[in-house]
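Note that one protein chain is taken out, while the other chains of the complex remain in position.
We call the chains A, B and C, going by the order they appear; numbering starts again at 1 in every chain.
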Amino acid sequence: MKEECGVVGIYSLDNRDVAPLIFYALYSLQHRGQESCGITVVNEKFATQKEMGLVSEVFDFEKLTALKGSFGVGHVRYSTCGESRIENAAPFVVSHSLGYLSIGHNGNIANSAELRKGLEEQGEVFISTTDTEVIAHLIVRGLIRTGDIVDSIKEAMKKLNGSYSLAIATDDSVIAVRDPLGIKPLCLGRLGDTYIVASESVALDSIGAEYLRDVEPGEILVINESGLQSHRGASRGRTAHCMFEYVYFSRPDSILDSRLVYTVRERIGEIMAEDDHVDVDFVMAVPDSAIPFALGYARARGLPYREGLIKNRYVGRTFILPKQKARELAVRVKLNPLITNVKGKRVVLFDDSIVRGTTSARIIQILKDAGAAEVHMRIGSPPIISPCYLGIDMPTKEELIASSGDVEEVRRKIGADSLKYLSIEGLLRAIGKDERQLCLGCLTGDYPVPLEQHEQVKLVEYIK
Amino acid sequence: MKEECGVVGIYSLDNRDVAPLIFYALYSLQHRGQESCGITVVNEKFATQKEMGLVSEVFDFEKLTALKGSFGVGHVRYSTCGESRIENAAPFVVSHSLGYLSIGHNGNIANSAELRKGLEEQGEVFISTTDTEVIAHLIVRGLIRTGDIVDSIKEAMKKLNGSYSLAIATDDSVIAVRDPLGIKPLCLGRLGDTYIVASESVALDSIGAEYLRDVEPGEILVINESGLQSHRGASRGRTAHCMFEYVYFSRPDSILDSRLVYTVRERIGEIMAEDDHVDVDFVMAVPDSAIPFALGYARARGLPYREGLIKNRYVGRTFILPKQKARELAVRVKLNPLITNVKGKRVVLFDDSIVRGTTSARIIQILKDAGAAEVHMRIGSPPIISPCYLGIDMPTKEELIASSGDVEEVRRKIGADSLKYLSIEGLLRAIGKDERQLCLGCLTGDYPVPLEQHEQVKLVEYIK
Amino acid sequence: MKEECGVVGIYSLDNRDVAPLIFYALYSLQHRGQESCGITVVNEKFATQKEMGLVSEVFDFEKLTALKGSFGVGHVRYSTCGESRIENAAPFVVSHSLGYLSIGHNGNIANSAELRKGLEEQGEVFISTTDTEVIAHLIVRGLIRTGDIVDSIKEAMKKLNGSYSLAIATDDSVIAVRDPLGIKPLCLGRLGDTYIVASESVALDSIGAEYLRDVEPGEILVINESGLQSHRGASRGRTAHCMFEYVYFSRPDSILDSRLVYTVRERIGEIMAEDDHVDVDFVMAVPDSAIPFALGYARARGLPYREGLIKNRYVGRTFILPKQKARELAVRVKLNPLITNVKGKRVVLFDDSIVRGTTSARIIQILKDAGAAEVHMRIGSPPIISPCYLGIDMPTKEELIASSGDVEEVRRKIGADSLKYLSIEGLLRAIGKDERQLCLGCLTGDYPVPLEQHEQVKLVEYIK
Partner (left out) sequence: MKEECGVVGIYSLDNRDVAPLIFYALYSLQHRGQESCGITVVNEKFATQKEMGLVSEVFDFEKLTALKGSFGVGHVRYSTCGESRIENAAPFVVSHSLGYLSIGHNGNIANSAELRKGLEEQGEVFISTTDTEVIAHLIVRGLIRTGDIVDSIKEAMKKLNGSYSLAIATDDSVIAVRDPLGIKPLCLGRLGDTYIVASESVALDSIGAEYLRDVEPGEILVINESGLQSHRGASRGRTAHCMFEYVYFSRPDSILDSRLVYTVRERIGEIMAEDDHVDVDFVMAVPDSAIPFALGYARARGLPYREGLIKNRYVGRTFILPKQKARELAVRVKLNPLITNVKGKRVVLFDDSIVRGTTSARIIQILKDAGAAEVHMRIGSPPIISPCYLGIDMPTKEELIASSGDVEEVRRKIGADSLKYLSIEGLLRAIGKDERQLCLGCLTGDYPVPLEQHEQVKLVEYIK
């Protein structure tokens, strides 16, 4: 099952209670998952609190202060399936022969169904539908045999095919693990004698910690009373950072691989300006994620940047759309045009991506209804032609508008006066990496991990 | 961990949705567990709903009608530990190599910690602290090896030492299992083409089903589209029905082993009347459970039966006692004397048992404060001198008032004018069984299953 | 709108916080209303907490300790209408020119609609549909004019036609008021320097207070730092205590007008035994309210008393009956027969009243299905032939089974082998009062207060 999530692990060498720190860190990672969240802290015993809901809803003063312990892990989770179950909430805690493990996982294990099947055939049982439970089983199996947590993680890594950034609490340590391709982000920070690992550097900022570096692809980082030890878990001849973290998923104020995401996005706008000569009155963006593209582009072309759409800050996840007709009404509850600004104007409109095309079509229609003379759509990423099997929730290939038509056809469908995507070459240039360093699977259909045909088809289906 | 629970399994051969039937059955078993409850139904997929709370709180029309399936199991759970966790709610559902299992369990596995340890050493992980999870692992292990669910249950039964009445849903069957000693009750009923197994026959009554018989000790009962098949799982040279089910725990309107519980309790009263010649004005009971004792006794002795204490029907589980002083005030919120009835009167007062003695002392004080001239306490069970390791929640030996003193000392402590317990011989006579048919562990310290010393001590402690 | 409710008022002369005392008192009055509850305490400011739900659900340690004040009032409310609204929760608190009033009311004002209309015509507005709001307006109007709270209550009493037992908190006092006919109960108790008024004496018991006396019909009792002052508010040449409080509504352990309710009920059974010679095996009751009738009757006739029906203690107010068919199934969830006891037996079955007759019919059917040879129904009250307009929730005249047929017809409809009601003469004798002291409106159609024809018809209808 695909999961977009955020993980945190914190170890305080000077015995501070870490639950409030994990709380703030999760708060700043809330954009990575809004379905459920949880915290485990260790103080001889393992204490875990996890529930459906936002970080600010699940935890309050009382619950946080009840979680006593100088190290622990946290997790925010987003479910791609309609049904969300408390059994799937994380961190996932298991007891085993030698103690306990609490695991937070961000990523997607492509061979999870196969691994699970293998474990089940040996008599193991599962209570959730998460990859995390598979990972827990693999690690514990190794641990029982070898008695060494690092060795057992190394063994597990050999079997795991896919993306995984893990924050693990054992009886005495916090352990951070990143898959050998470094698909999902994970970074390391320090605040005095307290170490923190987290999916994004904004989590470090939230508690005032200093960004030290990214956890390296294939690295196993053990933090305990002896301090920090790095182990090499597995390696490949390449890396495969998810390009979508740069373009859309990570917060703009996060640092990925020592690059500020915002800067990459501005640079994308600049690159797209290079050979774009469309004659417009101003440049605007679909708020909020596309703003840096638009600002970079406008500056590079010497065009004015203006706002043309206002986003309702209170449109929450609980919004209920009674009927189809209501659905249409509801559009302008979410996004309302600044008619005075756009009326009679030719605009360049930036967005981060086009998936099904329906949202783009609707936004362009709103602008046209508001009197925009021309809407030239610019997309800060190359066309998405193939689903992601490594952690980003996307529809099937058939539903991806760019998978079955050329740019002109997409343009026609969404009703834009012109449409340009970022080129793959431009993307590599903006990020400053080559195609052996990034995962471009959704843009090329060429994935950095081997995917059996049946895996691609049945991954989501295997477990209902 | 000790659990007092109730289980239900229903299979409809004519494809009725069984969730509403399971609901009513659980409703009538609510007295066996008020912490959490749950229902699994199977309709190709397994659908489970379980939550903390009473049956009437957890399920409503919408939730019940969403549970589609013609067979399934249900569970009500009582936790003996202070902390109650959703992970421990039942039925416990696992996926395994060949499908799914959903298990409801009533009882206590004495060697659960040892079995768990053994499984953990082979690399198994656990997510809850329940015996049910241990049972699930054992059954699945066998199932993987043998491919046969009945064989796997037989194997598991060889390893399990303790009390267990199980209602299990597999992909195509409902299976009822009762431990070889028949410690906890389990019975079978039928309503047209629908079979039901349940902890007590009141669950059958609640849906209008006919009581067929008790599930036999050691029996494995498989119900599926082929109908009902009985298998012999394991046997011992004896049985060990929990005498407390007769005396206190089961509902009076339940039939245990073809005997109405109410009749056994009336008979106890009659037996206690045989050699009791105390001169009193009337006989009364601590409501509600002790009423049949009192009625049987009064009738046998030709004495009037009267009510002397009124119970507040709304004193719920959520009652908060702010402080010790408040605790005292609160007594008469729960139980209030009928002063006019008891003033100046000499009474025989029946209760079902004395555990710590504090409640008895308080009740006697209430009657004395109300002007009772003499209170002669009669207890419908023999003195409890040893804790139960097989499913009834009791305090430690030290806290059991009868474990450290003779009857006279207990009498003095509780402030009664006289005190008589039912004799063990009288108990056997009332139930109509001998000591090789009942579990009298808490009365004699002699348990029907071997208990290692460390088990007795550490059972509750092993898993925090 | 009819309301069956319970009220409490407590004043501590030695400055104890009274909220916990009010809480226990309400707890013991929970049977008088389960829809909503509330507490007001005064400590210079008025602090009120009221919510939908049971006392044990609405209040916890935190909420109770937050309510600081040495005097105050409490209320439990039952709504006869389907829809329950938070606006109708009590105590009802208003601010006025000279301060605040918090009012708890038990009863029904027959001319409420008319009074409300009169006030509205003078420009008053109402936010709830309660009689309490009308009473509040009347009292405040007088208070503004006279400046004296007792005078203003006297004036209001002249206008109010109906039943009312009030507990009122003003800025410096707790005031208890009982209508001139004393229709609804209200009594006075003391615990040290703390005075308590409450609907029933069980509330006094719950906090260990001593019962002093009933508040007299027409009495206004003011409790403040000067102690207790009694004022005569209004009087009539008679009283009209609700006979239903004796027969059914009050708790058996309450004292009404210095008589223990339980004793009245036993006496009813004795009186009914006088000329009843039906030949039966034993006497039983529909639990719990009819038990004292049955015990009194059995003793008088020298017949055995036995239990024949067991009540499920967990059938709560939230029980959802999905469909009609389910409704039938559900009967034995609530009340289950002791087949062994009733099979082949001729029984006298006591209940407190017959309203629509459907419940009686169903219970008799359950006993017959269980094999009872004969069921002789005995009702501890005379036939109800007319609705109550003074505080007890009843269906319309048309729905009252006894309003349109003689006893033989009712017997036939409910399927009893014989049927006898208590006579009105017997009722008077059991209570020890004559017809000028009791309200027998529902038994005779002759009400102690003048009711315009339109009032009788439209009372419930006026305010939707």
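Just so it is clear, contacts are C-beta pairs under 8 Å (C-beta built on N, C-alpha and C of every residue); 3 or more make two chains touch, one makes a residue touch a chain.
Keep in mind that this is a model prediction, so the values were computed, not measured.
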Partner chains on view for the chain not depicted: A, C
Per the touch definition above, residue among A:Asp253, A:Glu409 or A:Glu425 touching the missing chain: A:Asp253
Sole residue of C:Leu26, C:Val140 or C:Leu349 that reaches the chain not shown, by the stated touch rule: C:Val140
Interface with the unshown chain - residue positions in chain A: 20-21, 24, 27-28, 30-31, 34, 54-57, 59-61, 64-65, 202, 205-208, 251-253, 260, 262-263, 288, 291-292, 295, 299, 304-307, 310, 312-316, 318-320, 322, 326, 329-330, 332-333, 336-341
Missing-partner contacts on chain C, residue numbers: 45, 86, 92-97, 101, 117, 120-127, 136-137, 140-141, 144-145, 463-464
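Here is the rule we use: only the chains that are shown with their structure count from here on.
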Shared interface partners, meaning chains that touch chain A and chain B: none
Maximum centroid distance from chain C, chain identifier (CA atoms): A
Top chain pair, ranked by number of contacting C-beta pairs: B-C
Rounded Å distance between chain A and chain B, as computed from the means of their C-alpha atoms: 49
Between chain C and chain A, distance of the C-alpha-averaged centres to the nearest whole Å: 61
Chain B, residues touching no fewer than two other chains: none
